Every structure is written in C-alpha cells, then in structure tokens.
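Not every chain is included here, but those present sit where they belong.
To keep things simple, chains are lettered A, B and C as they appear, and every chain counts its residues starting from 1.
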Amino acid sequence: MPEKYKVKDISLADRGKLAVEWAEQNMPVLRLIRERFQKEKPLKGVRIAACMHVTKETAVLMLTLRDGGAEIALAASNPLSTQDHVAAYLAKEGIHVYAWRGMSEKDYFAAIASAASMGPDVTMDDGADLTVMLHKVALGEARGIDYEIGSKVLSSSIVEKIRGGTEETTTGVIRLKALQKEGKLLYPVFAVNDSLTKFMFDNRFGTGQSSIDGILRATNILLAGKNVVVAGYGWVGRGIAWRARGMGARVTVVEVDPVRALEAYYEGFYVTDMSSAAETGDVFITATGNTDVIRAEHLLKMRDGAILANAGHFNVEISVRDLERIAVGSRDINENVREYRLPNGRKVYLIGEGRLVNLAAAEGHPSEVMDLSFANQALAVETIVKKWEKLDKKVYKLPRSIDNRVALLKLKALGVRLERLTEEQKKYLESWSG
Amino acid sequence: MPEKYKVKDISLADRGKLAVEWAEQNMPVLRLIRERFQKEKPLKGVRIAACMHVTKETAVLMLTLRDGGAEIALAASNPLSTQDHVAAYLAKEGIHVYAWRGMSEKDYFAAIASAASMGPDVTMDDGADLTVMLHKVALGEARGIDYEIGSKVLSSSIVEKIRGGTEETTTGVIRLKALQKEGKLLYPVFAVNDSLTKFMFDNRFGTGQSSIDGILRATNILLAGKNVVVAGYGWVGRGIAWRARGMGARVTVVEVDPVRALEAYYEGFYVTDMSSAAETGDVFITATGNTDVIRAEHLLKMRDGAILANAGHFNVEISVRDLERIAVGSRDINENVREYRLPNGRKVYLIGEGRLVNLAAAEGHPSEVMDLSFANQALAVETIVKKWEKLDKKVYKLPRSIDNRVALLKLKALGVRLERLTEEQKKYLESWSG
Amino acid sequence: MPEKYKVKDISLADRGKLAVEWAEQNMPVLRLIRERFQKEKPLKGVRIAACMHVTKETAVLMLTLRDGGAEIALAASNPLSTQDHVAAYLAKEGIHVYAWRGMSEKDYFAAIASAASMGPDVTMDDGADLTVMLHKVALGEARGIDYEIGSKVLSSSIVEKIRGGTEETTTGVIRLKALQKEGKLLYPVFAVNDSLTKFMFDNRFGTGQSSIDGILRATNILLAGKNVVVAGYGWVGRGIAWRARGMGARVTVVEVDPVRALEAYYEGFYVTDMSSAAETGDVFITATGNTDVIRAEHLLKMRDGAILANAGHFNVEISVRDLERIAVGSRDINENVREYRLPNGRKVYLIGEGRLVNLAAAEGHPSEVMDLSFANQALAVETIVKKWEKLDKKVYKLPRSIDNRVALLKLKALGVRLERLTEEQKKYLESWSG
C-alpha cells in the first residue's frame, strides 16, 4: 500500500467520530456482533480489502471487523459517495482509507488498486469493482481503465491468497454470476445482497427512502401531485415507487419482466413503456441495473422541467452521453442539479450526474437498515474465515439461519414480540394426513 | 361413479349459466386457452378428478378442460363453498359434479370418493384432500374419516393409473411435501400455488379483498378505526393486512417467522404475539396454515364484541373446539355470524363456523385473479399429459416460462405496454467487465 | 294514517330484532342517549313523521325517539333500501312503518303521504322528499308525482303545526336551501348533514366503505388494478376515492369545482373531465348530488364491460334514460346487475338501477358511523322540541357544542384518551402579545 491512507482532510476526524457514534446508536445488531468480536477475535490476522461507500454506517462495520482482529484497507465504491469526515475518522482509527468525495475516475480506480495491494485474505465489494479488477489482472483481461490502473500496481498472483469475498448489491451479484457462468470466478463469494434480511430491507426501505430524500435535498420540489416514473420494479424500484406514492405522487412503473409488470399493475401503479411514460412524467428515477434506460429518444419526448435521477448502482442507467450529445447548452443550478437545454426548447434537470442519487445528494441508507445489511456482511466474513476450505469457486447465498439470527436480534432490540409455535403446532405442520 | 352428478337443485342451471358467463368475461387468459384447447384437443380421452371450490370461476376452468377433450368429475373442496347454481349448470354441461353448499363432513368425503372413483389420469386438488384420500387408501393408512369413506369406494390400485396431479394452495403444498419427505408420494404433483402468477396475485389480491368482503357481508361493521389482528404474514396474510389498512383499520400482525415479523414491522404494521394482540383487537383474521392459532387462552383475553374470522384453508386455525368448550351459551345472529357468550360475561362472534371466510360469507376470489391461477392449472394439466413420463414422484414447480406466458397474455388483455430490452441492454446484462 | 303499518312480511320481526340488537351493540353513543331519554322522556307527546332508509340502524334511532316519548310514523326514503325484517320488527314495536324493498314509485310517495298524514310536530328527512311533499301541498305547487299523491291525502294546513325538521343528506340540504332562497321554507330545519360529526364520518367513512361493499356484493370484481372513476369530490366522493385506492385501484376524480379538483390532484389522484375519463374507466361511481353526470356521450366512449354505480342520493346521476334510449338490448345478470348492449357492440353494466349502491346492493352505512349521525338526529329533535319558539324559518346548523358532546361520548366508548389543555396553554391561546 503506497500510503497509510488518503483522505480529503484528516482534521475532520472529530466531526466524523460524532457521526459514527450517531450511526452506531441505530445499529444495535451490529453493536452486539462488535461486542462478541471484541471478545472472540474471530478475524485475528485476517487482511480485508473492501470497496464500499465510505459512510458513517460503513465505518461501524469497519470498526466491528477491526475489533474482530482484522487489518483493513478501504476504497470508495463511488466517486461521489464518500463522507469526508467519516473517512478522516476511520484513517485515525487505523483503517487504510483511500477515499474522498469528488474523486476523478482515475483516482477512483487507483484507490481500489491501493486497497487491493494489501494482499487481502477476504474482499468486500459493493458493485464488484474491486473483485472485477482483481479478476481482470489475474486473467489478463486487458480492457478498461480498471485493468490499466490495476495491472500497474497488482500482481496476477494476488488472487491466489484470497479465501473468499462478499458482495453487497444486486448489480454486483449479476456481474459475479456472469463471471461464474463463463467459468472465470477465481474464489467463492457470498452474495450478501441475496439475504432476505438484506434485499427486502436495505434495497426496499433503505433505497426507497434515501432516493426520495436525495431528490428533495437536490431540488426541494413538491412530490404531491407529481407524475413520478420509476424504471425497474425490483426491490429497489418498488421501494421507491411505494415511497413516492406515500408522498402523494402518481407513480408509473416501467418494466421489462411481465410478471413484475403485472404485479405493479395490480398494486395500483400505472404501467407502460418508457416511450409513453416519457411524455407524462415530471420526475424519472431509474432502478434497473441496466444501461441506457433513458435515451435520446425518451429525452426528446419529455415535458419542460422534467427531472432525472438514478438509484441504480452505476451511472449508466440515464444516458448522460445522449444528454450531453443532444443538449444545446447546460449549466449547474446548484451543487447537485444540472440543467440541459434541449433542441426543442425544453429543459431537463439531471441530479448528481446520474450517479446513485441517495449517496450523491443525500447521506445514503439510514443506519437502521444498514444495521441489517452489515450484520450479514460481518457474519459473512466470519463464515469465510471459518469455512473457506469447504467452499467452491461459486456465488453463494448466506444460509437462512443467518437471516433468522439477524432478524431475531433486531426484533429484540426493537422490543417486538414474536409468536412461538406450540409443540402441537410444530407437529401439525409436519403432518399430511389431516 | 355412483351417480352422474349430485347437486342441490338442477333447475338453478340457468342462473348458473349467467354467473359463469359473467366470470368468463373477466378471465381473458383462460378464454384464450379455452379457444386453443377447442381447436387442439390436447386432453382428448384424459380423465380428470378434481376437488375444488365449486364457484363460477372453477366452472370456467372445468369447461376449458372439457373443451380440451377431458372427462371430468368434480367434488367440492369445502362444505360451505359451493355455489349451487353453478354446480347445477356444470352438471347440465356434462361435468360429474358432487357438491352442494352445507354438506355434512360425511357427505363431503363421500363426494370426493365419488369423484375419485372415476379412475382419473390426472387429479386436481385444492387443499390436498383428494390426493391424501387416494394416498391413504393406497397406503392403507387406516386413520381418519377420509380413509373410512374412501376405502369403501376406492380400490388401492386406483393410484397406479394416475399420471400426475396439481395442487392449488399453500396448505396443500405443505401436506404434499410432508408426504414426499416421508417417501410416500405416489405420483408427481405440480404445486400450482408456487407459481409467481398464482401466489403473488391469487393469495394476495384475491384472498386479501375477498376475506375483507366476507367479513363485511357477514357483519357490516365499519373497518375504519378498527384494530384488526392478522395472524400469519405469508402471501394471504399480507394481502389481508394491506386491504384492512386500505379500509382505514389499524393492523397488528402476529408471526412466528422472525424475518416476516421484521418485514411487517418495517411496513408500518404493529407486530406482537397473539397473547398481547388478543387484548386490543376488534377483529381477528387467521391466515397461517397452522392449527389452533387462536385458543382458549386468547379468547378469554378478548374485548367484548370481538369478531373472529379465518382465511386459511382448513377450519382449524381458530379453535372452535375451545370456543364451544368454554362458552356458556351461543346463538346465531345471522346466517354467517354465531355469538358465543364467555364465562367472563363478554361475547365473541365467529364468522362462517371458522371456515375460510371469503367462500363461506362471500363469493371467493374475483374472476380476474382466478384467471391467472386457473390459466396455470390448465397449463399444468396440459404439461402432465404431455410430459408425465419424464416426471418423478415429486412436488414440482411449474417452469418460469409458464409464468411469463400467463403474465404476457394478461398484460395484453389489459392493454398494458411492457418495456423491451434493446440488444445492447441484453448484452450489458450478460457482461461482467463493466 | 290509513293503516297502522304496511310492511312486506310481519313474520320477519324476530330476525329483525336480532339485526337491530347487533346494530345497537355498535352504537354506544345512541345507546347512552336512549338510556337518558328513557328516564327523562323529553319527547313526551311529540309526533314525528320520518322519511328515512329503513335499516337496522334507523331502527335504533326510532326506538330511541319512541323511548323518549314520541309517536312515530316512518316511510322509506328510497324504494330499494328497506330491510324488510327490520321494518317488520319496528311495526311490532309500535312504529307506524310504511316501507318494503322494491316499492313502486307510486307506492313510495303514497308511503310518505301516509306517514305525513299523522300530523307531525317534527319531520325527519333523508333527501327532503317528505319536506318537499309537505311544502308542495301547502304551497299548491301542482307539479310532480309527489304533489299528486300528497295532495289527495294531506291538507294544506298540516304544515302549520310543524315545529321543525331535520335533514340528513347533502342533497336534501341543497334542496332546502333552494326553498329558503326562494323565501318558501315554512318551518325551521336542522341540517344534521352539516354537523362535523356527521358529514366527516358518515359521508366519508360510511359511504366510502359501503359503496365499495355494494359494488363487490353485486359484481365480485377485483378492485386491485382497476381504473375507478369517481365523479364528485365532496365528502362522499372522497370517501369512495380513498377506499377504492385502499383496495388497490387507480382512481380518477371528475370535478366541477376548481379548488376541489386541485385538492384531488395533490392527493395523488388523476383528475380530468368525464369525457376523457369515460375512455379509460373500468368502474364509474357518481357522488355529485347533480343530475345526468354520466350521459349518452360518455356511455358511448366507454370500454367494453364498464360498470356503473351511483352513490348519490337520487337515481339521476347516471342517466338511466339515456342508457335505455341508446341500448340495443339489455338483460339482468343477477339481482343487482343489469347488462346493456350498446350500438357500438360494447356492453356496460348498471348496478342497482342507478340507485344508491350502498343501500341497493349492500346494507347501507355501518352502525358505528350511523351512531354519530343519529346521535346528532336525536339531539336535533330534542333541540327542536325545546327551542322551537326561538327558531326562524331557516336552515340551521347544529351548534358545535353538540358535535363536541357526540365526539366525546364516542371517544369514551372507544377508550381513546384526549389530551387536555393546561391553564397556561388556555391563556397562551387567548393572548396576542407573544
């Protein structure tokens, strides 16, 4: 690792500490795991390279892993998502942080390479950029800026030492499964995203609220009465759709999957294709995990004043390329809103450069839901360390028993009573004779 | 088969015809399948024994199968759920119907035995009572009224001819998987219930609305402002919880599964155990698939005037036995509401004898959603007839491709536009390199 | 009065008694008033002519007034709304009831005339048909079937004895204010409808739920996913709109008032005119208090299978005249649904002849909300009897103090705690200096 850390301003550490304490207060499950890790030290001597959004909640996870005995290098998983005061605090706490808000694309991949250069036993990823860089270097896949930057710093043998990894997002899991499908996955990865206590909560309630939050912070528009178009009705999309409706908007869903489209329809949403939706929407939010969901053909149909935001992991869902290409002019309205004047005289407004709006324009997911996701992360890392010898080079789900543990701890912290099965009921559920 | 049919009053057939026509109007997917079956006759010569709720929607399914070439015997799957005018019409149309509203338990199983005695190639089930009777007879499991009645009429070899079966409900699938687990399942069964286009629509929107409907028809209470307790947060339970909330109720969820309990909590419901919920609820609705969910200990804690309804398949969720045992008196308030006076001086009201409230006190699921479920049923029967030789004695899911076909047909009928992936997008989804 | 009573079948009285007891259980406020009336007899010797829906809740009101010492004649306020078992029970209890379900228009006005012929001190009205008949006779306004029938039975001097009246509905209040505006109102009337504890609860929650209920009982359609068009966004209309949304429908509001239209828009509903809405609606519900809201021009634009229901007081909102005129054929699908075939080949379905759907196809408002409305009615009658000499020939609102009394009694019955102002807070609210 070239430097111990690289952050914007180390003097922000005190403010960062306050923020992390505030987060931890709403993360009771991770707190309990941290207490156990402090005693048991299950990660003693383990080196972890992580590529995650550097937020106050991630900080609580990193400190939990550190208290479990790990040495950690952390790179940002998005150029716009780092909270600089949190990064400073983590650096002070001995985490090797390479992250600051507003990194260039080059800095971004250089930071990942720096983290990877520690020679990790375990990787943690949020979108799979770290894992993909390591694979490209190891496989000699000489395409892309990540390969260019990574191959300068990293040796192709670095992967050999890695026992396993974790992946946080739907997008990342799709990429890793594509790798696996081509037979190129070089170590086992736990798809933390696919745990019930992750995607049903984080993707839905977390992104749902925080994407709306980001749009409000950037624009201060009134959602009541607006026509909001949500592209994608996966867990993120439905979270956004329900919250937008909860704020008084009329919501239209655009989907490619017929079953999901039908579900949205019966849940009372309008459902149509993007070409039709483009004509009536006031606000467009993409959450598909796909590329070019909003393209020139759609942009040119939009109403004057339409607002564009992306909630998906990568900034490819809204074609900024198309926007730049067709616009006759543009200017920044404020830190997070850019106005594009189209040749038809109308204006559209892009939030946060089309990057994930909840991190670009707000603070990302609330601590309460990251508590669940990161409890899964911590237990996934522990599982890798304990069981890596039995794992194949595959994408794994965490076992349902971990979901149950996480959920039970959370319910306890919330003071919620769970019904218990009687012995008679257990027997009934196992019988078929009636 | 002892008689060609056994219904309450064959002269009701004309009224039944009108009802079935009305249902078919809202079942465009099944209508399209029926048209194809009329041409292709894929079920030519196939004998089908079905045990299903004899409603106007089931009638459309039966006529679809008949038009496909099948000979059909149909028994009711619940003593209180038969629409007598529909049964009469089906009898006139050549279906061997054995069903009338208000059958005794003995009549009920005798009707199933009558249907089974046709010697079917395919069974269709709703709760698995037909399948279980056939298995008990074949296996010589000499317990229960179903065995007693079945073994008089049916030979143990009748199962050997059966190529496969279908099962409509969560409850039935649980029973069949228990059979399979014990290694006793004697032919392959398609768990139609587990298709996305079934359980996400029928169990949720269908039972959700129709259970509320049944409670209103029976009691005419105002739901706004009521404390409604929903036991079970599976697909049926969540359908009911959301609809009760949509009518203005405060909803409390009782669950045994920690992940589901947590989900209900974050969806804004109150979550607690039945013992606490019993003290504050005005209306209790069970939807667990389990037995004795509401017992004496809960009944004695309830408010004066509490209303009890069951939405699960069997009438065991509310312990009517406990209610009868502890009550100091009882009387019928109307056709579907029975008042029990408890020793503490309070009164509680049981709807429809604790049988599934949407069929006992209303008309069951709306046609629109049965369209989806029964399209799956029709395609499952067709699949059995075509592929039975390749199937093992297991519980199968229908392939996702059938879900997609059903959903696409429905969207088309509704005039809803689906977004299409571009070639570039398809490629993007398959790549991992970024 | 020609006969003591006129009902369909007096032998239904026992069933009626059960129904009325069931209703009274959910009417705690009226029960408390009844207990006081039994002791105080404030209506001793008062003759009351009432024209109201003869339902189990009205029965509780009538028995309350009777127990207060009044003699009562009761006519139905709608030919389709009478619950015959309740009418029988009231007759047995000494109320002069003239009502049965399915009266002809002639019978309907004859029944009102019979009730009026008692020579009342107080009138109670629901839609103002009784009051208008009395006024037409007194004023010699020789138009309409009500005048023809009324003037045969009633003397023009009968009005002179009347001390005051009450009116239950928005529609009736509009008519009475029109009378007043022309200077023709002959006695004071309390617009019970305009009490907060009436219109905000009864019109909204009562009609909201029961109109949906009526549509479901008549058609058993799935509301989830339907396009529901609500004409009129007054208290009834908004009640229906919110409940339809709560059941999963997409709701479009049609309004003539710009402020209300804007409110509906910001509450997330679609808002447009009937001409546009006609093209996309699956279900149309009128709640305007106006005439010919849905006319031939709209009917001809509707989708095949469109369903028409009215929730307004009179059966003029959907132009049945237009429907009969343009249809090329029609038939009854069931007791409450009539199919009309239009010249364009499409079919539309009219529920309950276009009469108020919650009474024609369901049981009217739930008891809980009639408890509030009828508590106001009972207190209004008491107020007339005590204060009639101080009243002018005007339409009055009940004082806010009666609202507060009714609300406090209800909250107490529900076990709900109200916050109390401290002395300091009272003072603060009265000061301006800050």
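Following the convention adopted for this analysis, a residue touches a chain if its C-beta (ideal position, glycine included) is under 8 Å from a C-beta of that chain, and two chains touch if they have at least 3 such contacts.
These figures come from a predicted structure and were not determined experimentally.
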Copy count for the complete homomeric assembly [3 present here]: 4
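Here is the rule we use: only the chains that are shown with their structure count from here on.
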Subunit A and subunit B, separation of their C-alpha mean positions in angstrom: 39
Centroid spacing, where centroids are CA-atom means, of subunit A and subunit C in whole angstrom: 55
Overlap residues in subunit B, where contacts from two or more other chains coincide: 205, 414
Subunit C residues touching subunit A - in the complex, by the definition given at the top: 222, 224-225, 245, 248-250, 265-270
Residues of subunit B defined as touching subunit C within the complex: 15, 18-19, 22, 25-26, 205-206, 208-209, 213, 216-217, 219-225, 243, 245-248, 305, 333-334, 337, 362-363, 365-369, 414
Of all residues in subunit A, those that touch subunit B in their complex: 128-129, 132, 136, 141, 143-144, 146, 174-176, 178-179, 182, 196-197, 200-201, 205, 231, 254-256, 258-259, 261-263, 265-266, 271-274, 276, 289-293, 314, 316, 403-404, 407-408, 410-411, 414, 416-422, 424-425, 428-434
